[in-house]
Each structure stands twice: as structure tokens, then as C-alpha cells.
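For this view, one protein chain was removed and the others were kept in their places.
Naming follows writing order (A and B), and every chain is counted from residue 1.
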Amino acid sequence: MTEALLKAKGIARYFDVSPPLLNRMIEGSERQIVKAVDGVDFEIERGQTLSLVGESGCGKSTVARLIVGLYKPSGGSIEFEGVDLTALNNRKEEAALRGRMQMIFQDPYASLNPRWRVSDIVAEPIRHKKMFDKRSDVTRRVGELLSQVGLSPVDGEKYPHEFSGGQRQRISIARALAGNPEFLVCDEPTSALDVSVQAQILNLMKDLQREYGLTYLFISHDLAVVDHVSDRIGVMYLGRICELADTRELFSNPRHPYSRFLLDAIPDLDMTGKQRIPVAGEVPSPINPPSGCTFHPRCPFANDRCKSEQPELHNVGGTRVACHAVEENRLEPTG
Amino acid sequence: MSTGNQQPLLEVRELRVEFPTRRGSLIAVDGVSLEIAPGEVLGVVGESGAGKSMTGNAVIGLLPSPGRVESGEILLEGERIDNLPYEQMRKIRGKRIGAVFQDPLTSLNPLYTVGEQLVETIQTHMDMSEKDAKTRAVDLLEEVGIPSARERIDHYPHQFSGGMRQRVVIALALCAEPRLIIADEPTTALDVSIQAQIITLIKKLCREHGTAVMLVTHDMGVIAETADRVAVMYAGRVAEIGPVAEVVKNANHPYTHGLMGSIPKVGHEVERLTQIDGSMPRLTEIPTGCAFNPRCADKGPRCMVERPILEPVENSFVACWKFDPEGTGA
Partner (left out) sequence: MNIITRVQDSLYRFFDGDVWYSFTQSKTTIIAAIVTVILMLASLLAPFISVHNPFDPTNLNLMDSFTPPVWSEDGRWAFPLGSDDQGRDLYSTILYGSRLSLFIGFASVAFSMTLGVSLGLIAGYLGGSVDAFIMRVADIQISFPGILIALLIDGLARALLPGESHDEVMVYVLILAIGLSQWVNFARTVRGSTMVERNKEYVQAARVIGVSRLFIMVRHIMPNVMGPVLVIATISLAVAILSEASLSFLGVGVPPTQPSLGTLIRIGQDFLFSGEWWIVIFPGITLAALVLAVNLLGDWLRDALNPKLR
């Protein structure tokens, strides 16, 4: 049993969206805090892919940014190879550890500097880490990386706007790989791409994972994509994880009511003509979440306990679920 | 392509949409023909740059400048609408053809209440007093599933959530009882669970009102759930058009076949998704012959020279030389 490469323990991120002090004094309004991420736990083992899936406002992108250091957590800790990144005081050590993580972003148009040539974009991690002494070595390495992601070394001299969305995402991947990372956070890397291009990118990412033994944290809203790439999946709702399970287990036997409804909402390409009852209501605003279990207004199995007490993740088989109804065995199993 | 014995509600014949630029003319839609029967939902699916949105825009007369219809015809209930002057087209828009666009945020004017926008549209196209128009507006809002419609009619768009706003846009599109609605990516900006709600709503409304829909999207899943027939577009041309079950499950055209294989499906375990190498050609670099030929595994010499025409294959029409008696010349 390998030790987990990355552990998130109770990480949280709050945003203060209160009106300015003057307004609050005059209007008598209160401080408003958005709990974008409110206590999330998961582990990822080396070489595996964990996906976080959920709808808008669930906090999955915020988790991605917390892990990679773009936000500081408001609470909890992040351990990389057992070292608590949030507690490190030594900048050098933190930089060294963080240098082993990289990130791929959603928007292929905004994630590359439009004024830089592609070779400079891909070379940035190489130059920052001073991996080579000679310029020619850097050029050679950039060429290798570009070939590896399916582009040509001469593409290095072009600017991002000369490439299509899918090609730009390949450039992003080349840049992410340039620093020889072990861990990649992928924030909806294919959401902005056409379906056929998405297939190319997903295949590429799987190939690279196999070749380099990479570990992925994959963020997406698309359950079908997540089914294809993940070993384990965490379903998020309003800043918390509802269910964390192995991929096959989640799709064959979803336990949390929200997981069930999400799966139900996937359009049916097999055209079985199955009837479905879409989930009622919409995701509530994260500024004023419902009390107790945040899903209770939309949940057909909610009882009084659900309205007042927030459920914690507990083990059911190999799955972790945060649901009172599941804990109390009030749900019929599916599948 | 024929839809039976009735006269088709909408007929598009060899439509060609061009964008003159200083570097030459870009052809966004290149000889597209399709038909929509009354009350039918036709899906128009394709990836970015395929020309599906442009086709929808051309039908409703809202091509972004400098685009224009260069040749071909668009007929609504037998009458030509592509060559109408602005004022006449304006009367048709809203009354006989409604529109639902992708972004509910920008489809509604943020400065007017939802009720004011509905009443304005109703009164423009139907002869009604303001009081009657307002009643009708409330009825429409209830029909699209807005709770407490009577109070919410006086709310502003920003007071609605994304899914609710899209429902309002659908109500707006339906308020003058159009025969045809052009829906351009109506669910793309919405969450998956809301998407399911909106799809169900569109299906129900169109059945009840007998409205036909031209559903333009890149999402095959939405098409599979909603459409009766589907047209697959590639590089400004129609590759395949037929009943949705046939196209989705037994695609004929190599592009459609590859497309369906590249969509990940829940419960279908594959190591690698089907990958079509390369990408859709830019409008300035469309190959001669069949636009798909550089990426096609089944291509023959004829494909590189002659552009295929739509030919009947089972219940569909496919533009591929493989299905022509003379073959691909390979």
C-alpha cells in the first residue's frame, strides 16, 4: 500500500464579500462570508487520478487553487509526501516542494500569454528552475516537449493566437510538464474544447500519466469525462464533499442522493428512452447556504435532522458518504 | 431529407453565407440544405467553426456584419425570407420565428423587469391591451415553471438564477406563438441538472404548442434527448442528416462515426477514446473535394477532388462517396 502523495485535511477557504465598512455602518448590514470550501478531506495515491466533480458554486475550482498554492487556506492543511505545506516557514523548502506540482487551466485562450512566443511559454519553468546551462539545451528540451504533446518543434516560434483551442491546451500541457512535475492539478482542461478535440487531449493525458507515473487531481463538471479518466471520484456540493468513492463503485452504486440525481441528469446517448425526474430547484447561493445539510431543500429524503445537523463523511464499504439518510439506512440501494 | 407529405415549415436550400474580409471571402456556410416539418425538433450539431450557429443566424436574419447570404434560399411556410427588406424581416422575427440564445444574462435587458419585456414583445406582435398582455405573460411564466409568477413578473433579470432566466427567455420566445424557434446552445451555459430541466421543458412546450425547433448545439447528449432528426455539420457543410436514433447509434458518415466514438459515455469502459487526428480546417483552408478527407481513414482519390452530395442511405442522407454506387475511386 503506497503512502498517499497528497493529503487534504479539512481544507477550507472563506471569502469576505461584505459591503465596505462605511456601508455596513450606515445600513446596519452584517459581514458576509462565502464559504467556498468548507472542510474538504481526501487523499491521492501516487500514479492515481482523483476527480472532483460538481456543479457551479461547489468549490471544486477553489480546491484546485488551494492545493496548488494560488490561495492560502482559511483552515485545514495540505500534505505533500507527508510534509505539511501550509505550516512550512522555510521558503526554499516550500518552493522546492511546490516545484513538483503543476497546473493546467480551463481556458485555452487566457492561459497562455498572448505576447509571448510558444517556446518561451513552454520554457518558463525550465528557465525558472535553471535546469540547463546552455541555451541550446533549453531549445532542445522545448522541442522535445512540443513533439511529445503532438505539436512540432517549429511551432515554438509562433504566437498562441495562431493555434486552435485544442492545440493551445497541448501547449499548456507541455508547459506543465516542462518542470518535470510529479503531481498535476487539472482544472476542467477539456471543458472549453470540442468533443473530438477533448478525446485527443484526454487520450494524451492518459498516455503521459502512464509514461511518467504522474498523479492527477482532475476537476470537472462532466461526469462522463470523469468516468473515463479517474480512479476515484469526489462529488462536491456547496463547498463540501458528499461522496468519495472508487469510480466503478460510484457509477454502479451511487449512495448520496445528490450523486444519484447527478447521474440521472446525464443525457442518455444510448437512447434507452428512460424517463427521468430531473432534480428540483437550483444550487443555492453560497452566501446564504441552507442550514444543516446544504442539500436538504432539494432532497426527497430530508428529515428534521437533515435540516439542523450537517452530516460528516462516514465509511460505507470502501466509499465515504456524508448523508444522514444513508447513515440511518433510509435509502434503498440502487443498481 | 423529405419530411413526409406535409409542406415543410422551414426549407433551407443550398444556403451560402459569406464574410468578405480584406484577405478574401470567408465562407461560413457552404451549400447547406435542410428542412424542418411543423412541430418537429431538428438538431443541428457540429463543433466550433462548423457553421451551425451561422445557419441559425441566417434563418432568423441576424447575421453579424459583414456576413451576408450570398446565395441559396430560405423559405418559411413556402415563402422566401432570405431576401426580405429589414422591416418585413423584423415583423417575422418574434412573431413567426422565435429565438433562444446561449447566454441568459445578456439575452434579457437588465434595466427592464421581466414583465415589461414580455408585455412589450406580446404587444408588438399581437393585438392586445396591456392588461391582457400582462395576463398572458403571467400564464407563460407559469407554463415555463417560474414559481410565484404573479409576483416574479415584476422582478428584474438579475433577481433570477441562471436556469430561471433561461426559462424566462423561453417564455419570451414563445409569447407570440411562433411556428419555429431557433435555439442556439440553450443549455450550454447551465449546470447539468438545470440542463436536464430545460431540455424537458423545451420538449414539453414544443409538443403542447406544436412549435418546431431548430436546436443548434455541440452537445450530442442534448440532441439525443431532445431532437427528432439531426443534421451533422462539418466545415460549413452538412455531412449527414437523418432520424436521431439512426445517426446517434448507427452513424454512417465517417466524421459522425468518429464523433460518436470520441464522446465518453458513463458505463462504457474504454482504454482510449476514438480519436480523429487533426482538427476541423479553418475557413480559409478548406480542402478541395470532401472537407473531411485529410482526416478520413476511408478516403479514396475521388474524395480529394469531388465534393460529395447528400445521398439517401437507409432513412438518412449522407454526403460521403462511400455510399455512392461509384464509390470513392479507391
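In this text, contacts are C-beta pairs under 8 Å (C-beta built on N, C-alpha and C of every residue); 3 or more make two chains touch, one makes a residue touch a chain.
Computed from a predicted model, the values in this text were never measured in an experiment.
A.B. asks: Let's see if you follow the contact definition: name the visible chains touching the chain that is missing.
C.D. replies: A
A.B. asks: In the full complex, which of A:102, A:215, A:247 or A:294 touches the chain missing from this view?
C.D. replies: Reading the full complex, the residue touching the unseen chain is A:102.
A.B. asks: Among A:68, A:204 or A:229, which one touches the chain that has been omitted from the display?
C.D. replies: Candidates A:68, A:204 or A:229; residue touching the omitted chain: A:68.
A.B. asks: Which candidate, A:84, A:157, A:309 or A:328, sits in contact with the chain we can't see?
C.D. replies: For the chain that is not drawn, the touching residue is A:157.
A.B. asks: List every residue of subunit A that touches the chain not included in the displayed model.
C.D. replies: 65, 68-70, 95, 98-99, 101-103, 105-107, 110-116, 124-125, 128, 157, 172, 175, 179
Everything that follows uses one rule, which is that only the chains that are shown with their structure count from here on.
A.B. asks: Need the CA-centroid distance for the pair subunit A / subunit B, whole Å please.
C.D. replies: Whole-Å distance between the two chain centres: 32.
A.B. asks: Where on subunit B does subunit A make contact in their complex?
C.D. replies: So the residues of subunit B touching subunit A come out as 47-48, 161-164, 191-197, 199-200, 218-222, 224-225, 244-245, 248-249, 258-267, 270-277, 279-280.
A.B. asks: Write out the stretch or stretches of subunit A touching subunit B in their complex.
C.D. replies: Against subunit B, subunit A makes touches at 55-56, 164-167, 194-200, 202-203, 206, 221-225, 227-228, 251, 261-271, 276, 278-279, 282-283.
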